[in-house]
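To keep things clear, I will list the structure first and then write my remarks on it.
Excluded from the complex is one protein chain; the other protein chains are retained at their positions.
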Amino acid sequence: MNASTPATASNATLAGSAEITGHPMVLSLSCKNSRGIVHAVSGALLSVQGDITDSKQFDSPDTGTFFMRVEFTTPESREAVEAALEPVREEFAMDLGLWEASRKTRTLVMCSKDGRTLNDLLFQQRAGTLSVEIPVIVSNHLELQPMAFFYGIPFIHIPVAKDAEGNSNKAEAEAKLLDLVAEYDIELVVLARYMQILSDDLCRKLEGKAINIHHSFLPSFKGARPYHQAHERGVKLIGATAHYVTADLDEGPIIEQQVQRVTHAQSAREFVIRGREVEGSTLSRAVKWHAEHRVLLDGKRTVVFD
Amino acid sequence: MNASTPATASNATLAGSAEITGHPMVLSLSCKNSRGIVHAVSGALLSVQGDITDSKQFDSPDTGTFFMRVEFTTPESREAVEAALEPVREEFAMDLGLWEASRKTRTLVMCSKDGRTLNDLLFQQRAGTLSVEIPVIVSNHLELQPMAFFYGIPFIHIPVAKDAEGNSNKAEAEAKLLDLVAEYDIELVVLARYMQILSDDLCRKLEGKAINIHHSFLPSFKGARPYHQAHERGVKLIGATAHYVTADLDEGPIIEQQVQRVTHAQSAREFVIRGREVEGSTLSRAVKWHAEHRVLLDGKRTVVFD
Amino acid sequence: MNASTPATASNATLAGSAEITGHPMVLSLSCKNSRGIVHAVSGALLSVQGDITDSKQFDSPDTGTFFMRVEFTTPESREAVEAALEPVREEFAMDLGLWEASRKTRTLVMCSKDGRTLNDLLFQQRAGTLSVEIPVIVSNHLELQPMAFFYGIPFIHIPVAKDAEGNSNKAEAEAKLLDLVAEYDIELVVLARYMQILSDDLCRKLEGKAINIHHSFLPSFKGARPYHQAHERGVKLIGATAHYVTADLDEGPIIEQQVQRVTHAQSAREFVIRGREVEGSTLSRAVKWHAEHRVLLDGKRTVVFD
Partner (left out) sequence: MNASTPATASNATLAGSAEITGHPMVLSLSCKNSRGIVHAVSGALLSVQGDITDSKQFDSPDTGTFFMRVEFTTPESREAVEAALEPVREEFAMDLGLWEASRKTRTLVMCSKDGRTLNDLLFQQRAGTLSVEIPVIVSNHLELQPMAFFYGIPFIHIPVAKDAEGNSNKAEAEAKLLDLVAEYDIELVVLARYMQILSDDLCRKLEGKAINIHHSFLPSFKGARPYHQAHERGVKLIGATAHYVTADLDEGPIIEQQVQRVTHAQSAREFVIRGREVEGSTLSRAVKWHAEHRVLLDGKRTVVFD
């Protein structure tokens, strides 16, 4: 949800004085930890009649970095708020993001043949329970095109293949993808079981802007057929991991992990089926948090203000 | 753990300038929501060279109440910090609590015959994973006295019974308990499966200072033999609820709930055994949060800043 | 999954001798507990060269009823197996069911306006991860018709309303439903958030053949707006319950229950959103078990051989 909704509601209950009839915004920032940050930020917000409805902070002992996410309402314009924060941003050399809370994250979804996770994402974005808009879907296969049609979203087929000489068209395919990212003003790329490995170059270009669902419980069982590896190993829990894409395959910062119980009586195929379930909800959760600007990067780890 | 530990560590990593070698403190407050609270609080902390290491807020849409918990380090004394906060407390008419983070909550544990939850609590407090000290244990039975001895904690037997005329000594028993609360400067009373129902009067006197573990999943299956009720109903999950004690039996604000999976193949007795497990960890979790000043009251609900 | 798949596979690995190239079947039975049942059943199966691949039993201490589910492969026809079992069925006065494991349960889904759980069911039945076929969908509203079209399933609109005189057409609506149940040879009716209360008469007619998802954690928070009740109560876990429909509203035998963690920071609306998630997977799980003949009735409880 957009957490500022209830806050607005609450303020309304407080005999809504004029200034509280503002619009909800989200601020997230990180900088080297030092004293006075909170005071400076809250002061800047106060200067634009900002009413803080939710705020979370974390001071990372490992990196000495300070993280903060603030939801607030203000009658002032986005520009005015930005201007008020600028001196603070400068003083503390902050990485700072500022968004209208109601604004949805423009998201490109990449998929292949398995529709389970795509289906979860599309249903939720249409139901309005996921703060994303999905202007375009990309796939290297055609199987899921009807689902895209059903949800009224353009589906672009970018096949990846090798020719007779064994030369892959991967480079062109990735170039096309980047064109789409630019053309559609994409802020987030979600790999909903897109089974191709992205080039290091593409991973770098999408750093912090692409989320992958790993169909197993990282850091174990990396690579191919993890459920079959897990089944062979006789694990009693299987899981899924949603993480940011990095050049280092399957080593990106983890956003969310979930597990499901399994038993000896279930086949590897059943592991896969149960795995799909948990993959879908794990990826949706991660996309939701990212789209609500709740995920910040702390070195190789994530700070999740859920 | 005491969450300010890592923060201190982190500060240490920040090339510890003199003022950061302070002592960790915890501040929690609630007041009617309005603008400028965060700025005022952070300003007061800044004035005592407070370095905020963790801070969480919540603005309750249902009650219009603002809640805040701050961990910070300061080189100043507790008194100095209190003085710096006083004008803020007054301006916003705050309920405000201020503690040394390292200070343990003085806790009196009441038990009866079943030692599982008592055992969990005593082990953890001795292991130092629970920020409580337990100066005295009270029971209406003698079964658990050896455990108290093992942990070197005074065990006081306050039997509750009816005499020949059917007059109960409950009133005197509760009076004795209150004497102990006063004598030992008790800040928290934990009912670790103390099977007696407290009088409304005692509940009121301990309001917000007594935690009970309900051996079932509130609000269902209240009252006697809940696991047997649950077994009869054929539930697939059983749970436990840790809540503050109120005059309204089993209706106190919920602090923590946990569940465990059960099947048709398990007897009511097995439900009880599995229930004990989840009771122990649920109560320990609730006591831990309370002792770290993470639990605030929002009407009939709790705000848990974990 | 159809648990006999791996078994067949395994048998294949055992240098498939002729008799093992049979077809997988499922047998489920219950009767008053007495000695010799297992021997009699296994003897009957042996007489049709049945190869038991999975078998589970339960002897209910509460009702004195014996329950058994057997998966086996046989080269003989369904009729031959039935004939072989007939004397056993008679001797022990068994309730007995016998199915081809590959046969899908003919299921009618009823829905209203919220598509989340319907979407889960339809996707899974098409993906083949749910052993049901859905020949028809019934709704008292039109919102979900496009989804039915997408999955290529007939959608029948049976509005339920009151006329000017306040007379409801509920009786006719339920009559129509029963006609459809007959017309389409329906074995299972799934109420995927169909928000109408069925008449006692209909409930009785569908006894053991209709599954409902209760959008909360039975037995607590029955009736209307349970998530809002839960939110008001400040619970830390919300859940969903899939149960058989009985005349006694929300009191039917429980098949499956699942929970999700919530916090003070989430609004009642967010409770609903998270609730939908858990409802979908809880209902799918219950339908899957029922369709695989894993659920037997033990008085007001269920025996689930998962």
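For clarity, chains are labelled A, B and C in written order, and residue numbers in each chain start from 1.
Note that a residue touches a chain if its C-beta (ideal position, glycine included) is under 8 Å from a C-beta of that chain, and two chains touch if they have at least 3 such contacts.
Being a predicted model, the structure only gives us computed values, none of them experimental.
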Residue, one of A:Ile254, A:Val272 or A:Ala291, that touches the chain absent here: A:Ile254
In chain C, positions touching the absent partner: 6-7, 9-11, 13-14, 19, 33, 35-39, 42-43, 45-46, 49-62, 64, 261
Those residues of chain A which, in the complete complex, touch the missing chain: 58, 60-61, 217-221, 232-237, 239, 253-259, 263-265, 267, 298, 300-304
Those residues of chain B which, in the complete complex, touch the missing chain: 1, 3, 5-6, 9, 54, 115-116, 119, 123, 127, 129, 146-147, 150, 265-267, 269-270, 273, 276-277, 281
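Everything below uses one rule, namely that only the chains that are shown with their structure count from here on.
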Between chain A and its twin chain C, rotation from the CA superposition, multiple of 5 degrees: 180
Middle chain, criterion being Cα centroid separation: A
Same or different residue numbers at the chain A/chain B copy interface, by half rule: same
Mean-CA-position distance for chain C and chain B (Å): 42
Euclidean distance of C-alpha centroids - chain A vs chain B, Å: 35
Interface hub residues of chain C, defined as touching at least two other chains: 265, 267
